[in-house]
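Every protein chain but one is kept in place in this view of the complex.
Chains here go by letter, A, B, C, D and E, matching the order in which they are written, and residues are numbered from 1 within each.
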Amino acid sequence: MKLAPLVRKILLVDLIKGLKVTFHYQPPSEAITEQYPLERPVIFERFRGQPRLNSNPDTGESLCIVCNLCALACPEQLIVVKGERNPATKRKEVVSWTYDVSRCMFCGLCEEACSTDALELTQDYEMALYSREGMVLDQAALERGPEPVKYAK
Amino acid sequence: MPEETKGTDPVSPEPSSPAGAPVASGEGAGSGAKASAETSPSSAAPTVPPTSVPAAKAEVPSAAKTAEPAAAAPAADKPATPAKPAVPATGEKPTAPAAAKPAAAKPVPKPEGPKPEPWEAELVTRLRSQYGSGVKEASTYLGQKYLVVDSSIVYEILLRMRQDEMFDYCVDITAVHYPKREAQFDIVYILYSFHHNQRVRVKTQIKDGERLRTVVGIWETANWLEREVFDMFGIEFDGHPDLKRILLPDGWKGYPLRKDYPILQQDQEWVHINLGIESGQ
Amino acid sequence: MSERTDYLDLDTKDETFLDATELVLNMGPQHPSTHGVLRVILKLDGEKVLGTECVIGYLHRGVEKIAENRTYAMFNPYVDRMDYVAAVSNGLGYCEAVEKLLSVEAPPRAQYIRVILTELCRIASHQVWLGTHALDIGAITPLFYCFRDREEVLKIFEKYCGARLTTHAFRIGGCIYEAYEGFEQDCKKFCDAFLPKLDEYEELLTTNRIWVERTKGVGILNPEDCIALGVTGPVLRASGVKWDLRKAQPYESYKDFDFMIPTGLHGDTYDRYLVRIEEMRQAARIIRQAVDGLPQGPIMAMVPKVIKPPVGEVYHSIEAPKGELGYFIVSDASTQPYRIRVRPPSFVNLQALDKMVRGLLVADVVAVIGTLDIVLGEVDR
Amino acid sequence: MTEITTMHYLVVAAALFIIGTIGVLTRRNVVIILMSIELILNAVNLNLVAFSRLWGLHGQVFAIFVITDAAAEAAVGLGIIIAFFRNKETVNVDEVDLLKW
Amino acid sequence: MTSVATPFFFYFLAITAIVSAIAVITRRNPVHAALSLIVTLLALAGFYLMLYAPFVAAVQIVLYAGGIMVLFLFVIMLVNLEQNIREYQFNKQWIVATIAALALGGLLAFVYRTGRGVFPSAFYQSYRGLEGDNTQQIGVWLYGQYMLPFEIASLLLLVAIVGAVVMAKKRI
Partner (left out) sequence: MIEYIKGYLSTGTTPGEAGNLFWATVYILLVIVGVSVAVLCMNWLERKILAHMQIRLGPMRVGPHGLLQPFADALKLLIKEDIIPHDADKLVFWSAPVVVTMTAFTTFLVVPFGRTHAVTDMNIGVLFMLGVSSLGVLGIIMAGWSSNSHYPLMGSLRSSAQMVSYEIAMGLAIVSAVLMTSLQTGTGTLSMIGIVEAQASQHTWFIFKFFPLGFLAFAVFAIAMVAETNRAPFDLPEAESELVAGFHTEYSGFRWSLFFLAEYSAMLAVSSIAVTLWLGGWMRPFPTWLGGSTWNMAFSFLPALTFFVLAAMCFLGTIRMPKIPQFRIQTIGLGTFGALLGFVGLVLLVPAVSVRVQDIYWFVVKVAFFMYLYIWYRGTFPRYRFDQLMKVGWKVLLPTGLGVLIATALWGLMPQLSAAITGVLQ
């Protein structure tokens, strides 16, 4: 009864079992490394990344109606929207729109709060910059959408 | 960080929020379409779960006016809600949201939420028979039981809970600060009994500077929990083996979770002294 | 002798050095195996630990203070940052606590989705634990296997709610995201693929004599100590107390599922290891049941857009991967919580470290810290 | 250069012996005294091995015995030092003047 | 070649040995002293090699440098000697002691000088042939003629081990 475990212990069965596992993982086809700049991770549809301000594709007008809901929803209060009423159209128009990506935690509350689909968190994740200043996006930058920085020499 | 709320003077959320509209939105684009169809914002009624309080949603904004303890507290860092007239505080009750009395004495008799109900149990009668009026209140709120006891007998009550009533697991010890009240602090002991599978909160109220007896001798776990209460509220516990700051640096001034704690200045001062730089904020 | 006083003046001796063989070793805050920025001051006799003192707070962000300045919905993303390897569980606990305060209950479909994600998150959290724990004990390879499989969980998270780590998956009143196309299949596929992998981890570790020697009888906590120290979660269960909030006070739809609570016998590191491994199996079982029984219907209860719970206070706790995660919320009927207290399992469990490591060796301290499965984001908040 | 003879080795050994003696007699640190004793033993060893070059292998055998002895001496001596240090927190030989503590 | 190499190595090793031996007794820091002693021991091992005693040289390295000196270093690190370094290193009678030791040296010099004729100036050639099986020869001697001393030495080692363990252990 007690012989079997003893024999197994002397024959190092437990160790060999472990060695087998590591040995059979050796073929490079098992490797899961992503060679990042060449292979890119699959980004799923609901990913929350770099923000973008959408505009009406037909007219080119911003979809933002300056309702300020996003700014109110933001836990970090990093969205500042200033607008004033255009007497001609009787609509509020954007005067300044800034979004501080450096403080953003991509919770998506602003996107949920937006009533016109104007603010969208895109699937872009390459947001590294050389300076902190570039992290505060204004309306133009937000409407242009993400511009991945090229790290070429 | 909290201090930013002061700096940017945020607008109160109330005016812009359509009252009673439930939060229900899909992803917007694409995959959330099914969801938004099912719980569209306009059709609210069909999806009310049975437990939700009828008409509560419509009343929430106005009901909130009745108890706004911090509205009059200038030092609190919350965004003030300008639209709300603070109800004249009658005695100490509005500032004690947990207490049962305010609910009864409240001038607005709206069904704005469940009310604490008296908790009838043998345990309570036993305790009442021994400590009389020391057990100020025994109620349940949302099915959760709690006792409010006098600060002078809290140690005995806790000891009894541990030894006779088998509340062998002290879940948490924490405090709540009500700067407007005379007894500024609520100390909350959350207890659990493996035997009864029951939770009870034991609460007591103490003044600023008043000291409580430590319960480390009853539950070892109280050690760090009491240290944290001391660290955050400055409430000292007599007989604690090692009462010093736990989360904040040893040289920290002030007690951050007090409502009258000025965050920004403290931070800048500490950073300036200890790190020799101006605050990054 | 008269000479002795001379060097006493020169040498400002530490009190702790009075015994010549006693050594004070400062482990951390930047030490490879303190799982973050924990600093443990070890008092040693050679390699034997005489006592420890934990210095924490390096990661303190004042979450409770932040909560007092945010609305209920706004605070939701912050709780993810406490126990960042089990963000979903944190969110679940918070949402449930606020729902309780509002007297709202999430619809059944939302509850099922929540259970699926929380159990996935339990698997992910335990995998991080297993990987780092094995790494602490010197086995470097399980870490990579664990992270490979955790990646699948994170992919499901990302597909479901758009974020991998700090998910912000749930909202007060239910879930905001409907299960995506193929959610059920993904979860099932994960369970099918994951269980054989789990057996592989076990082949690497469970019977390995070095692993057994390193973990058996190390860091023993008996049930009485566990309860006195308020230790919860797998650590408590490994000492033989069959207590799991999912069974003891079922929340969400846990009462619908059939699962076991694994318990240990000795309360040592090896038992904790086995308990957590078995918990992963049970979690996979729950996920399978939940996916099979996923009901149709709404995923969001009726909650007002602006959440203003009535005056009152509530304590609600769930069984997070690391133990009892409780939220004590005091409401003053404003949009912002008057006070939120988080009862973090890691913080309370960490207190048991001193009791567990006394009399052991330095190497065991590392093993014990690993087996407690602490996350400093949660300890310090 | 002259031929190296046995005498050369003996002189070196004598020098080492005297250095060792000085160390034993003058130092206060017991550990260093022990090391000086090792020096003396080694000087002896050098003599033995040098003579074995002349008169057969007995010298080398003796040298090995001496090394054995040195090992034993070091083990016991250092054990005493540790025991003493644990009680008196010093290793100075002129404070080791009690046979009990 | 040998006529140059042998004196060169001899003087090199001799100077190394003596200088580091002086360092052993003069260094303040015991660790430095121990390291110097190791240098001396290695130089002596070199001497043994030159004297065609490779086995003794190997034993010298393995046991002395690798074993005993490691033990010494261990103990030095174990007993916290920080404060001792700052003290005065020599005892009060150091002048007397030095003079006595040097007198002993004079005595030795006198003996060597007078007994010079006892030692033949050149090595006997007969033992040169032994160098190949030096180890084996020593083995034969040890297990043959010196059997009893060998066993006694083993006993001594055993006693030393037990004694050291008993003494160094805190509580038995």
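Going forward, a residue touches a chain if its C-beta (ideal position, glycine included) is under 8 Å from a C-beta of that chain, and two chains touch if they have at least 3 such contacts.
Model, not experiment: these values are computed from the prediction.
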May I ask you to name the displayed chains that the omitted chain touches in the full complex?
A, C, E
From the list C:Cys54, C:Ile123 or C:Leu204, which touches the chain that is not on show?
C:Leu204
Touching the absent chain: which residues on subunit A qualify?
15, 18-19, 21-23, 25-28, 30-33, 35, 38
Touching residues (missing chain, whole complex) on subunit C:
23, 25-26, 31-33, 47, 134-141, 143-145, 148, 204-205, 208, 210-211, 213-214, 361-366
Provide the residue numbers of subunit E that touch the chain removed from this figure.
29, 31-32, 35, 38, 54-55, 57-59, 61-62, 65-67, 69-70, 73-74, 77, 131-136
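Throughout what follows, only the chains that are shown with their structure count from here on.
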What's the farthest chain from subunit D if centres are computed as the mean of the Cα atoms?
B
Kindly work out which chain lies most centrally, taking the average of its C-alpha atoms as its position.
C
In whole angstrom, the CA-centroid distance of subunit A from subunit D equals 73
Averaged over CA atoms, how far is the centre of subunit A from the centre of subunit B? Could you give it in whole Å?
35
Counting only residues that touch at least two other chains, what does the list for subunit A look like?
45-46, 112
Where does subunit C touch two or more other chains at once, residue-wise?
20-21, 73, 162, 176-177, 180
What does subunit B use to touch subunit C in their complex?
1-2, 5, 13-14, 17-27, 31-32, 34-35, 38-39, 44-45, 47-53, 56-57, 60-61, 63-64, 66-71, 76-79, 81, 97-98, 102-103, 112-114, 116, 141-142, 144, 168-172, 174, 176-177, 188, 190, 194, 197, 199, 201, 219-221, 223-225, 228, 232, 245-249, 256-257, 259, 263
Residues of subunit C that touch subunit A when the two form their complex:
70, 73-78, 81, 141, 148, 151, 155, 158-163, 166, 168, 176-177, 180, 200, 203-205, 207-209
The answer for subunit E against subunit D in the complex is residues 3-4, 6-8, 10, 14, 17-18, 21-22, 24-25, 27, 30, 33-34, 37, 40-41, 44, 47-48, 51-53, 55-56, 59-60, 63-64, 67-68, 71-72, 74-76, 78-79, 81, 84, 87-94, 97-98, 100-102, 104-105, 108-109, 112, 116, 119-124, 127, 130, 134, 137-138, 141-142, 146, 149-150, 153, 156-157, 159-161, 163-168, 170
